[in-house]
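With one protein chain held back, the other chains of the complex are shown just where they sit.
The letters A, B, C and D name the chains in turn, as written, and every chain counts its residues from 1.
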């Protein structure tokens, strides 16, 4: 056998090596401080104090894994199922004075903020485009944003979100008006309580408008989660990650980024396992959700404009 | 005044001429900015419609624009500058430009010496002639009477006074230095 | 919808005459070609201990006293007068950089093109700044090698009505050694399309222009839709070229035409299937032999 | 992605061709290029496959290793995806150049397999909460000529079909500790049920129509594409818009329908081919990773005792 893993002969508990997948042993649960001991023997990264590589949130041990969510009746936060019932949204522009434009968005417990910098000269010569500006997006989760602590370093999940954000925003920006320059958008998720990507898109488009970047349209985001025959719009963290009680037929999540005035979809992502009909209906539901958001965003933006120039007189 | 956000349909293209901050799509004019809608009659048949913001929208140096810049380095072939203002609008971010030797003045181009035209630290009025290519920066020219050095300091550190189109004098030491001096137009004086 | 899935099978290139094997003129790097000092050293050879030695794998070619080794596949080694098809990669001051499959990017100087408004017009400073309006990144051109620089880079020119910016059509990139040198590399094929066989291995297929409407300088390209029948011919030619190249058949107007004729019994999209490719090339080769003999 | 430059006139030519349902290489809008599939090509892996689609070539290796199940799902194993965009495919990928595309591709693969039906993850469990099989699916790009997603998904399905996981035996000693023994017999192995593994269809919107299996040139003309992963039953496990443009909702619905139809039709010939190859067993002459179906040159006379095999 090429890769026959064999029991390690001397399976000492703390042999100076972090436990790897291929070591074997009885069931153990290490408390934090004990595990720390190991790491003093290792060639350490002197730049930062590192916690143990394997630690888990106590919540995993306290409750049953994968709590089963009901698929009937009202949702945990009192919203209705099978309705385009989005959480009330609070938005405000111009939070960060250093940035060209910024926005803060709160939907239920999901809180995130976005800053826009530029247009400025591109950093890298080889990426300069003579005809078109460049958009860079960066989306990060604060380590405390999720129930489980995350890392400050951008993981592949964050990169995926950044990419989705990029693809959702790019069609809306008049990039041809900004040749040789780049526009930077960065989103920080402060608290993740579901539908983060959708709200990040909305928040970022607001920040771009606040920065005075020319856009064809605003971009609004909305998510939904299908669970068997019923669905929930703008799902919360529990609804997104929880396990369903019903069979796994027709289950999955969908996020849509939508340009309301131009009637164009600029971002679309789904996972799970759904039929074409469900998916099509889901896209329509999300579009409806975006329209519900539209007046709120418009109002916030006009408010910001008015605030910046309260009495614009005829010039 | 009416407020609008990006994507708002403002009017049909038959009613107005699109100005700034708007775009044309399928025969209608839409807003591309969040701001106030402004209709202006400029003697044309149709009014010009544009969307303006309180703060000047982000300007980028464009071909034909007059820019104010600061010289950062010089070599025999060109001078490198930082663009500080476009027109009278300050830029938030730094943009780099190049004034090639042949673009310093309009006549006797082959006799130009960059060292006798600019020095690092000079404030120069110039015009954008091209966005340049991938390797180079914005290309600028000073080949007009109104363009060239407006502020320069002598070796003694004093701000010099122009005495001809190609010379400036230090008020302290009375020594003369060569520059491509601009004949400053009153409208740019405040810049 | 059609998806053709299969297991890979072991296939040999088409070979007709077994005598072609055991050819003596094929050498590999390090082979001594001759120890006679009377010969001159050409491309693909070097002198080691007074012995003329091959540095590439290929066939030996002797022209009088000059010995060269021509490799089967290589980058384009341009010579003055070669016809090339190339793609603009960069617009610089006073010149365009052109990708021609050479070892260095080729150069097209602003002074080597015919600008609209007559041949003898002086190049002004404005022309320099508006170069991108004539040719921009990504544009295809046909040109001729004007000179070769010291370092081997090519300088091109388009100062003839037949050269210039290319319009609608299809580019096929092949190995330069498959292109046969001919008097002309521009052909209006009787099957209804035209072809430029660039010496650099870039082949341009385009609909035969209706009447000779020479626009000023050739910077104007028609964006009118090409008819479906022309399209089919071009696509068929494209696939034929790829089939011939896969079996290393020398490309010139006759071989392309014979291949086109041989392919007519198959649908255009089927030509690239390995077995069809083999069959077509075999037929082409037979036709070529008949014509020779 | 390996980029190609296309001039405006070429774009117009391609665009009109697609409008007329005749693409540059003679295909219709929903035709795939010729595809060649071969499994069991790398003996260091537990399952492998190589797929060529036009000039796009990918190699997938699956390695099964024993790991700890995720705390949230203690009774299931899991899959890990890694896409190596090697410099072999294009010099652009040299150094870290291919990383961005690699992450994008692997993230999409995670999404595609993020459901309970594609692979029976419960069968990968060895001992609930403690040990499970982790399947490392490593994708290696050998050559890029457009439509990476589709080629990769077919290769993954083929490689998973080919995967043989050794059977394990769990025994517990007196102190309650557990020992895991692996079967030595190479034929005593577990196979995966790949019936529900989806195939990805990438639909490229070019002009007003969409094409499947776009070449790099066609991709350069398109504003946006839709990636749809479809199971043999026609359910969709992942859908994603990629590219810089936006799409009309109606055209998304149209493309979903087309993607489902095309994707569904991919499975039957693929499974047939895989089973056919399997039935040939050792008789089949291996072409190995040797590319456009050409034989290896092995000039040596076979020695009596050569090779480590």
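Note that contacts are C-beta pairs under 8 Å (C-beta built on N, C-alpha and C of every residue); 3 or more make two chains touch, one makes a residue touch a chain.
Methods note: contacts and distances are computed from a predicted model.
Peer 1: Tell me the UniProt protein name of the chain this structure doesn't show, selecting from "Protein ECERIFERUM 7", "3'-5'-exoribonuclease family protein", "Exosome complex component RRP41" or "Large ribosomal subunit protein uL30m".
Peer 2: For the chain not displayed, UniProt's protein name is "Exosome complex component RRP41".
Peer 1: Using the definition of touch stated at the top, determine which of C:58, C:78, C:167 or C:207 touches the missing chain.
Peer 2: For the chain that is not drawn, the touching residue is C:58.
Peer 1: Can you work out which residue in D:38, D:84 or D:150 touches the chain that's missing from view?
Peer 2: Among D:38, D:84 or D:150, only D:84 touches the chain that is not shown.
Peer 1: Quickly run down the residues of chain C that touch the omitted chain.
Peer 2: Touch set of chain C with respect to the missing chain: 12-17, 20-23, 26, 28-30, 44, 46, 48, 55-59, 71-75, 103-105, 151-153, 177-178, 247-250, 285.
Peer 1: Considering the whole complex rather than only what is displayed, give the residues of chain D touching the chain that is not shown.
Peer 2: 42-45, 48, 55, 57, 59, 61-63, 65, 82, 84, 86-88, 90-91, 94-96, 136, 138, 140, 142-145, 288-292, 294-300, 302-303, 305-309
Assume only the chains that are shown with their structure count from here on.
Peer 1: Give the chain pair, either A-D or A-B, that is connected by more C-beta contacts.
Peer 2: A-D
Peer 1: Distance between chain A and chain B based on Cα centroids, please, to the nearest Å.
Peer 2: Chain centroid spacing, chain A to chain B, equals 41 Å.
Peer 1: Take the average of all CA coordinates in chain A, do the same for chain D, and state the distance between these two points in whole angstrom.
Peer 2: 27
Peer 1: Per the centroid of Cα atoms for each chain, what is the distance between chain A and chain C, given in Å?
Peer 2: Averaging C-alpha atoms per chain gives centres 50 Å apart.
Peer 1: Going by the contact rule already set, what residues in chain C reach two or more other chains?
Peer 2: Residue numbers touching two or more other chains: 137.
Peer 1: Touching residues of chain D toward chain A in the complex: what are they?
Peer 2: For this pair, the touching residues of chain D are 43-44, 46, 63-68, 71-74, 103-104, 106-107, 111-112, 114-118, 129-131, 134, 166, 175-180, 182, 184, 186, 224, 226, 231, 234-249, 252-253, 256-257, 260.
Peer 1: Taking the touch rule as given, give the residues of chain B at its contact with chain A in the complex, in rising order.
Peer 2: 1, 3-9, 21, 23, 25, 30, 32-36, 38, 52-55, 57-58, 60, 92-96, 131-135, 138
Peer 1: Could you list, by residue number, the parts of chain A that touch chain B in their complex?
Peer 2: 100, 118-121, 125-126, 128, 130, 172, 174, 177-181, 209-218, 259-262, 297-298, 301-302, 304-306, 308-309, 312, 314-315
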